[in-house]
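A protein chain is absent from this complex, but the other protein chains hold their places.
Chain naming follows the written order as A, B and C, and within any one chain the residues start at number 1.
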Amino acid sequence: MDNNSQEKLEQVEQKYNVRTDLAIEAREMVGEEDIEIKGVEVIVDNIKDIELSITKVNILDEHGSKALNKPIGSYVTMECDLMKQNAPEAHEEIVRELAKQLGELAKVDKDMTVLVVGLGNRDVTPDSLGPRAVSNVLVTRHLFQEFGEPEGDDGFNKVSAIIPGVMGQTGMETFEIIQGIVDKIKPSLVIAIDALASRRTTRVNSTIQIADTGVHPGSGVGNRRQGLTEESLGVPVIAIGVPTVVDAATIVNDTMEELLIEMKKQAKENAEVADMINSFNEQEKYQLIKEVLYPYIGNLFVTPKEIDAVIKRLSNIIASSLNIMLQPNLEFDEITKFLS
Amino acid sequence: MDNNSQEKLEQVEQKYNVRTDLAIEAREMVGEEDIEIKGVEVIVDNIKDIELSITKVNILDEHGSKALNKPIGSYVTMECDLMKQNAPEAHEEIVRELAKQLGELAKVDKDMTVLVVGLGNRDVTPDSLGPRAVSNVLVTRHLFQEFGEPEGDDGFNKVSAIIPGVMGQTGMETFEIIQGIVDKIKPSLVIAIDALASRRTTRVNSTIQIADTGVHPGSGVGNRRQGLTEESLGVPVIAIGVPTVVDAATIVNDTMEELLIEMKKQAKENAEVADMINSFNEQEKYQLIKEVLYPYIGNLFVTPKEIDAVIKRLSNIIASSLNIMLQPNLEFDEITKFLS
Amino acid sequence: MDNNSQEKLEQVEQKYNVRTDLAIEAREMVGEEDIEIKGVEVIVDNIKDIELSITKVNILDEHGSKALNKPIGSYVTMECDLMKQNAPEAHEEIVRELAKQLGELAKVDKDMTVLVVGLGNRDVTPDSLGPRAVSNVLVTRHLFQEFGEPEGDDGFNKVSAIIPGVMGQTGMETFEIIQGIVDKIKPSLVIAIDALASRRTTRVNSTIQIADTGVHPGSGVGNRRQGLTEESLGVPVIAIGVPTVVDAATIVNDTMEELLIEMKKQAKENAEVADMINSFNEQEKYQLIKEVLYPYIGNLFVTPKEIDAVIKRLSNIIASSLNIMLQPNLEFDEITKFLS
Partner (left out) sequence: MDNNSQEKLEQVEQKYNVRTDLAIEAREMVGEEDIEIKGVEVIVDNIKDIELSITKVNILDEHGSKALNKPIGSYVTMECDLMKQNAPEAHEEIVRELAKQLGELAKVDKDMTVLVVGLGNRDVTPDSLGPRAVSNVLVTRHLFQEFGEPEGDDGFNKVSAIIPGVMGQTGMETFEIIQGIVDKIKPSLVIAIDALASRRTTRVNSTIQIADTGVHPGSGVGNRRQGLTEESLGVPVIAIGVPTVVDAATIVNDTMEELLIEMKKQAKENAEVADMINSFNEQEKYQLIKEVLYPYIGNLFVTPKEIDAVIKRLSNIIASSLNIMLQPNLEFDEITKFLS
């Protein structure tokens, strides 16, 4: 096995063990909901009319971080099945709630310079969430440079935006591009939007996660190798992510798990069968995954067929929330004056 | 269970039984390669330097049609792993071979009017093969109307092309659109290009199937409900298809099959275990598939991450082959004169 | 001069004489606003807060038709400089007004089948208005076929949509494609959206014209040669057009006119100069246009640099108006139920 395959094997193994981009899933994987984990705080809220649930997972210390395999910080997950549907009224409510949650997490004040980053590949539909959202974000930084600071008490945020592309298109790590730009324009905040992988098809396209911990290596549909974090960039990084795919290895692994569980149930009084099932080890499972997914092992994703319409809706929700959060002092008609 | 779910269940059941868009897979599913099937003729050829295999499956009569669950006709499958890779020299060879095979199947003469149809959704990357290929096909029909018939002995084909969109975009069956256009412009041949589903990830993006039997209901990534066939359109229909996805239900089903086979092997001397495995019926398997894929059952596909670059390559291969086949009497510089 | 050039010359001559896609401009070219033209009725209205003017030109008989070089029928022109700007609140008002005007002109009832056609080339920004608008129109016809007629008193319209492409892409006249589809699905109304040419840069991207007379040969950025009219299609055709370009020959011609007028003013007491200016004939002017625009004579357009953002706004305005007009009995949350 060459190095490349070895690396891919490791990726797969990570994946079908505890790898998930969502803190809420990491929490679920650790154990039952009602058992407390040291260093992890979970607060759940609901908006009933649109069945929107908001789960805040605060990872408070190293212990919590280890337990959930996620950095210390706050993770807010909004779940609502109407997100992915053609439901303009529900979307308006989601937009306002997301803007509120983002505001609390990002601590956006006036007079900030913000760089919004659309991660992912605009040419692969489920990975195009970030680029599409960014193309609808109101950019204003150049207007200040052109027309000067606006007068009066009201503050304004200077918003800039970039769609860096993916490594296969640029030959550069996304991290290199963003760090170069951050060093040059010195924003006070970076907001990165990305398509994520989920463990469960139920969450696909109906979940938005925001976090104040940035984007970490191996996140996203495209598997970045270096993160965008306050540590690496020198400025706070808010990550906005939506799971738009499930890794194919996850689906395959879950299928086996479910099948084995089902068989155990049926075999409950037959010790021999149970033994055999239990003896079925990880290496054998991995061999099976490899056979089913060959030659694309580690490189296949599962996505719904109507993904184009859904990505359009989700990117509009995210862009609108950012516009509301970042331009709080402007009425719409004032915004107009600034734009050509 | 409501009607919609029932319908989807049926779709899934069709799928994880014998449903495949590829005649070569239908053939494989029926039995070992060396056992002859009545009414089915299989001819295999190879081009060694690029490891391109060409399999012609001729379904000769009703018996063969029933055995393979495909209409009577000729199906040519070209398989080559270099198709999906950045391999310009291999692509040139594939293009020439595909043009040759298409010419034999389509019996293209000079002075024909041909309508090329790009099926699928241009906004969903793995389904955009047809639209992208069509956008590179040389259309010439309008030039004849503008400048008149060219003089001399050489014949020319009048090529027109359409990208009809999918039902969710148009509110119409693709069949309705194409039949309307065919009735109006009366081509002597329709060529339809489509992204297909395969049973095996090995075939994804490395297989081109051409057939003289048209496009059938339920084919394609997007599951059309009515076919484009000589019977329905009144003119011969050549279908060009590339499997760009695997249905997620297929992957999940295959995983279970592999797992059960593996367990049987391990349990070979334990009759009880073997019995239990054998007793695991289709309904139980389907329940498991449903649990793993819920709520997207029947509506998820599996696709590789680099799909954008691959679709570009494949659509260029197909468009080039069509251009060579359809404009045989023109040198490139003559083509130029006709185009603005 | 070969045939092609001759044809182009004629196109240009048409253009820089009285050719305009806008009835309001045709009216202006005939004479002063306050002089009545037999067979032409003009009604002007204003919505003050957003400085939106609405001009209805009714061509009542053959005399009016000849005078304005337009078919008998109603033409409503909405002009508002905020259309092209980033002005969401003004856009909402424009959308509601346009929906109202469209409703009156189209006499849309419930239970109609409507085919919306997006004319133009999606790959040329100023010509992509129609395709982009159509991609945001709510299509519903297939839902009726899938789920049956909805119960209750409320009627619903069955909306289908098509983006046919342009002749250089399809080898077919747009008319041929649309007529084929109309014959097949038999809509009770066709609505065609198109990018137009204006005579004046002031009107570019700030004017919407709707008419009940359909689309006529030579209209649009791309110069179609056959129209889409009730006469040719057998069903009423509503045309929605926005001037997004000015023909370069028009700009050049207007420049000369302005220069000659200016010179006449300066030369007012010098009969000789005035004579010389007056003696400057059409053929000489056309020679100059040819020299300035060579080799693209008849084939160049003038468009503003920020055209991409503007086309996005205008196509959203048109799509929203159509959605409001075509689905009047549905609340947004009811629409949702019908869509996947």
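We take it that a contact is a pair of C-beta atoms (placed from the backbone, for glycine too) under 8 Å apart; a residue touches a chain by one contact, two chains touch by 3 or more.
These numbers were taken from a predicted model, which means no experiment stands behind them.
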Of C:N136, C:Q226, C:N299 or C:N316, the residue touching the omitted chain is C:N299
Per the touch definition above, residue among A:K56, A:K158, A:R199 or A:K290 touching the missing chain: A:K158
Sole touch to the unshown chain from A:N46, A:T170 or A:N278: residue A:T170
Sole residue of C:L119, C:M172, C:I210 or C:A248 that reaches the chain not shown, by the stated touch rule: C:A248
Missing-chain contacts mapped onto chain C: 121, 123-125, 127, 168, 201-202, 204, 221-223, 248, 251-252, 254-256, 258-260, 262-263, 266-267, 270, 272-273, 276-277, 280, 284, 288-289, 291-296, 299-309
Can you list where chain A touches the absent chain? 135, 139-143, 158-165, 167-173, 176-177, 179-185, 340
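By our rule, only the chains that are shown with their structure count from here on.
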Would you mind working out whether chain B and chain C touch using mostly the same residue numbers, over half shared, or mostly different ones? same
So the centre of each chain is just the mean of its C-alpha atoms; given that, what is the distance between chain A and chain C in Å? 43
Cα centre of chain A to Cα centre of chain B, whole Å, reads 34
Note: chain C sits from chain B at a C-alpha centroid distance in Å of 40
Multi-partner residues of chain B (at least 2 other chains): 168
